[in-house]
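Attaching a single structure in structure tokens format; questions to follow.
One chain of protein is taken out of this complex; the other chains stay put.
Going by the order they are written in, the chains are A, B and C; count residues from 1 in each one.
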Amino acid sequence: MGVRIKEFRGTSLREEDIRQGRVLSVSYRPKAQYLWSAGVAIGRYLAELKNGRIVGRQCDKCGRTAVPPRMFCEWCFRPNDRWIILKDSGMVNTFSVSYIAADATRITEPLIPAVIQIDGTTGAGMLHLIGQVDPKKVEFGMRVQAIWKPPQERTGSILDIKYFKPAER
Amino acid sequence: MGFAEKIQSPKDITHLEGEIPVNYLYTVGIAGERFLRELKENAKILGIRCSRCRLVHVPPRTYCEQCFERLRDWVELTSEGRIETFTICYFSADGNRLAEPEIIAAVKLNGATSAFVHRIRDANDRDIHIGTDVEAVFKEKGDRVGSFLDIAYFRPSRRVRSESH
Amino acid sequence: MLAKKRVAVVGAGMTKFMRRAQETGKELAYEAARMALDSCGLRIQDIESVAMGSAPDAFDGVHMKGEYLIDGSGGWRRPYMRNYVGGGTGVFAAIHGWQHVASGLFDTCLVVCEEKMSSCKPHPQAAFQTIFDNFTERPLGPNLVWIFALEMHRYMHVHKIPKEKIAVVSVKNKGNAMDHPCAQLAQKITVEDVLNSEVLVWPVQRLDISPTSDGAAAIVLASEDVARKITDSPVWIDGVGWNLDTAYWTSRDLYYPQYVENAARMAYQMAGIKNPREEIDFAEPYDPFDYKELHHMEGLMLCAKGEAPTLAWEGVTQRDGKLPICPSGGLLGVGNPIAAAGMMKICELFWQLRREAGKRQVPGDPKTAVAQAWGDLMQVGTVVVMRA
Partner (left out) sequence: MTQLRSITPDLSYKEMMFEAAVKAYNDAGVDPRTDVQSFVCSSEDFLEGTSIFDEYVPDQIGGSLKPVCTISGNGLYSLATAYMQISAGLADVAAVEAHSKASDIASIRGIMSLALDPIYVRPLDLDPYFVGGLEMTRFLHDSGNTREQCALVVEKNRRNALRNPYAAYASLLTAQDVLKSEPVCQPLCRMDVAEPADGAAVVVLASEERAKKFRDDPVWIVGLGWCSDTPCLEARQWGDAVYAKMAANEAFGMAENIRPEDIDLLEIDDSLSFKELQHLEAMGFCGKGEAGPLTERGATKPGGELPVNASGGSLGMGYTFEMAGLQRLCEVVLQLRNQAGEHQVRNAEKGLVQCWRGVPTASGAVVILSSERS
């Protein structure tokens, strides 16, 4: 597109061109299935969520506590040292208000995704949702508290925490 | 090396099942559109010639991969050719055993320099070897949808079949 | 040890960027590659190596997409390799191509980037679900816009930026794209249009975002002696840099892209740039969202932290401003076929620095420019400095 180039190629279609068969297409449903191994750190993390606890791993060299936990410290590049049982409360580092679902379709009840810094860590946060609050009332730095599923409904998943709600003052 | 601790009981092993949850709809492209339309409408197989490389590509393409020239010289091919290589396949794409094994061959159509990969049916195993003459069997017009599978399969040519009997 | 060689861009090409292309991915790659070769009068036989850049296979729906694209990218019976750093790929592909030539292994390298997002159904967003951690994030049902909204909101909070100072970027880029013949979303819009558009994930609204696109773009690289035989006006790649931050993005403060700064420092050091604000004549930072352009201007050290929104508001970053930013129209205006969009920015630097950008030409006599891309989990920065 330099001035020397006169022609740009590319044939733009509308959705209907394909749907109504004006141009040919091939549809395919892939079979892409997995059995991901959680490993040492995430395995324990999920097991502890089932117990209603959030755990992190601490590195003695830099003193950081990491959550979600990993068995190594990425900054010191060494195996880290111990499990730390953390509080299930924290502070809103950032948040947003979502009116769309994962597949980009519209939802009526907005979700409030947030990065929540877990108390007792040095800035380590987790992605989760905020609930039981009017989206307009959520603030940066707001203190929040995990709301857990009842023990019998927990499966060892990040969803064992239903959401975080504003902490009582 | 390694970590301060590891999993020591199989009971503590955790895994998660999941998938990549998407579907696809592929347009057949500029060259594919003309090629597959011709299969569908007229049961004819088109190739495209690169005069520089002396190649006749089938399926046709908008360009020659070897010299990178744009191709425009469409040619009509016969539906007869010969087997370049073959294999007998026992499983489907999802890993299940096929009821009947399927013969798959690379078929070089007369006048083409590239070779289709397609099914061979209606054949005696002993007739299938490198060099066997084969011909395309098309689906009925009403069943053709503009797909590569509008060619239902290849089978040994009439001469091979009559000699075989 | 092989000597390090100076490397030039000698040709560039691209397809139109489209929501839905009829061409297959191979055909798109061919059109861009062929145009890049034609633009400098080379034939594929003159090309010694090919570097391919393309982002998730889950868009095109082809496993080992690099292999699939070989023939359309001119890779037939050549050394051909695909690089992949998420959204940063388009600019990293140029860096990878630079490595092919600067290492002394090859005198020429064709760099091709392709993306065909429209194959993915029901919507390309579906594929983005699979970029999240399978254990700790994906069960929450996140989508891509979530995390950018989280980053944008943090950026706005830390620097107390009103939304309109961000919206002005979208207005500028979609307007700039009016002059780009390949543009998908060229529009004359106003700040009010952006602020009144549908809220997707607050603070992200419909007109804050670039579209999903199909398209391809390509450049031809050559070593110094070869470049001088090909053209009288080569454009030099004088600095390259890239950097990847931790995958644990929730542990970072998202208000500032440190990885972009690190990548920029690497590239500036190589190019001998000490004061980027003075020495860079214009820039093509990555703008998949309007706030990203501002974020990246700061990471590229083209202004102080938090200062970019004001520069945008005051018109400094307009095409005829003191520091033109995204004169092409960027991803917001031209479109965002991920890797091809980053490569489009390299193409734009090439055309601008050769004064061949037509109606998009930035005024004055631009000598030095920077292109940058970004990707993964808000994590990777890729930077190229080019000189006329």
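Everything that follows uses one rule, which is that a contact is a pair of C-beta atoms (placed from the backbone, for glycine too) under 8 Å apart; a residue touches a chain by one contact, two chains touch by 3 or more.
Every value quoted in this text rests on a predicted model; they were computed, and no experiment measured them.
Asker: Among the chains present in the display, which ones are touched by the chain that isn't there?
Answerer: A, B, C
Asker: Have a look at C:245, C:287 or C:348 and name the one touching the chain we're not showing.
Answerer: C:245
Asker: If the hidden chain were put back, which of C:16, C:100 or C:296 would touch it?
Answerer: C:100
Asker: Can you list, in ascending order, the chain C residues touching the missing chain?
Answerer: On the side of chain C, residues 1-2, 4, 24, 54-58, 61-71, 75-86, 92, 96, 98-100, 102-105, 127-128, 130-131, 133-134, 240-248, 258-259, 262-263, 266, 375-377, 379-380 touch the unshown chain.
Asker: Contacts of chain A with the missing chain: which residues?
Answerer: Residues 26, 28, 30-42, 70-72, 74-77 of chain A touch the chain that is not shown.
Asker: Determine and list the chain B residues touching the chain excluded from the picture.
Answerer: 1-3, 6-7, 10, 13, 15, 17-20, 24, 26, 28-29, 32, 57-59, 65, 84-95, 101-102, 104-106, 114-119, 130, 147-149
What we mean here is this: only the chains that are shown with their structure count from here on.
Asker: Spelling it out: a chain qualifies if it touches chain A and also touches chain C; which chains qualify?
Answerer: B
Asker: Going by the average position of its CA atoms, which chain sits the greatest distance from chain B?
Answerer: A
Asker: Once you find the CA centre of chain A and the CA centre of chain B, what distance in Å lies between them?
Answerer: Distance between chain centres: 42 Å.
Asker: Starting from the mean Cα coordinates of chain B and chain C, work out the distance between those two points in Å.
Answerer: Distance between chain centres: 37 Å.
Asker: What residues in chain C touch two or more of the other chains?
Answerer: 20-23, 61, 121-122, 126, 129, 134-135
Asker: So which stretches of chain A touch two or more other chains?
Answerer: 11, 13, 18, 23, 27-28, 30, 34, 36, 38, 42, 46
Asker: For chain C, which residues count as touching chain A in their complex?
Answerer: Those residues of chain C that touch chain A are 12-23, 28, 31, 35, 39, 61, 121-123, 125-126, 129, 133-137, 139-143, 145-147, 149-154, 157, 180-182, 199-204, 214-215, 246, 248, 250-251, 253-254, 347, 351, 354, 356-358.
Asker: Mind listing the chain A positions that touch chain C in their complex?
Answerer: Listed in rising order, the residues of chain A that touch chain C are 1-5, 8-15, 17-18, 23, 27-28, 30, 34, 36, 38, 42, 45-46, 66, 68, 70, 74, 93-104, 113-115, 123-129, 135, 140, 157-159.
Asker: Hey, which residues of chain C end up touching chain B in the complex?
Answerer: The contact residues of chain C facing chain B are 20-24, 26-27, 30, 33-34, 37, 43-45, 58, 61, 71-72, 74, 76-77, 119-122, 126-127, 129-130, 134-135, 138.
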